[in-house]
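The structure appears below as structure tokens.
Every protein chain but one is kept in place in this view of the complex.
So, chain A:
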Amino acid sequence: MIQLTNIEKYYANKGVKNYVLRLVTTTINQGEFVSIMGPSGAGKSTLLNIIGMLEEPTYGTYHFMGEDVTSLSERKRIELYRNHIGFVFQAYHLIDEMTVYENIEAPLLYKKVGSAERASRIADLLDRFNIVAKKDLFPNQLSGGQQQLVGIARALAAQPSIILADEPTGNLQSAQAEEIMSLFKKLNEEEGITIIQVTHSEKNAQYGNRILHIADGVVKEDVAVLS
């Protein structure tokens, strides 16, 4: 599904290249649950951003679902966002002026999903995540864990084939974090959604089935998780 070949990312500063990523080559298949791990500044987030097409690599090629997306027009990229990619953020990034319901609805509106379909999908998600009672609240009226649930519900609303999560539990307490990670695992196993997460926590990484260890921009280790 994702094929990265010799991806490099560096910032040139006064003729000196500061490498963030060096010659990253990897393939991620449909249905995998990959955790990217590594120390601060290793380039984890940059790698995730490149996969999410939020950043462009300086060098290398990137195929997403068999298509070269190394440099893509904005229009095409937005089409991918609408149909295939869901983002989950450490800071949740819900829109403060929208209610829970509206936050989940937003991607569907962009995707131009009809109103009946929209209502049923949102109802389904609210139900699944046990947040029906919260649907008319605003993000600042929710706890962090609840906010992240909404964030994930929003990411799922458009029925993406892949979810990209940047430290999804970084701001959460461990009980809530566990809840979120189990949810990810369930989504991966039951619905076959590809998940790529960046995490610091070895424990969280164990929920997935593959770990990419990165240090100083280089993939040091690529190990499968045995369950």
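The definition used in the following text is that a contact is a pair of C-beta atoms (placed from the backbone, for glycine too) under 8 Å apart; a residue touches a chain by one contact, two chains touch by 3 or more; residues count from 1.
Convention: contacts and distances are computed from a predicted model.
You can't see one chain of this complex, but its UniProt record names it "Putative ABC transport system permease protein", from the set "YeiH family protein", "Putative ABC transport system permease protein", "Cytoskeletal protein CcmA (Bactofilin family)" or "Acyl carrier protein". Touching the missing chain, out of A:Leu23, A:Met98, A:Leu137 or A:Val225, is residue A:Met98. Only one residue in the set A:Met65, A:Ile78, A:Val132 or A:Ala224 touches the chain that does not appear here, and it is A:Ile78.
On the side of chain A, the interface with the absent chain consists of residues 49, 52, 54-55, 74-75, 78-79, 81-82, 85, 87, 89, 91, 93-98, 102, 105-107, 109-111, 154, 158, using the contact rule stated above.
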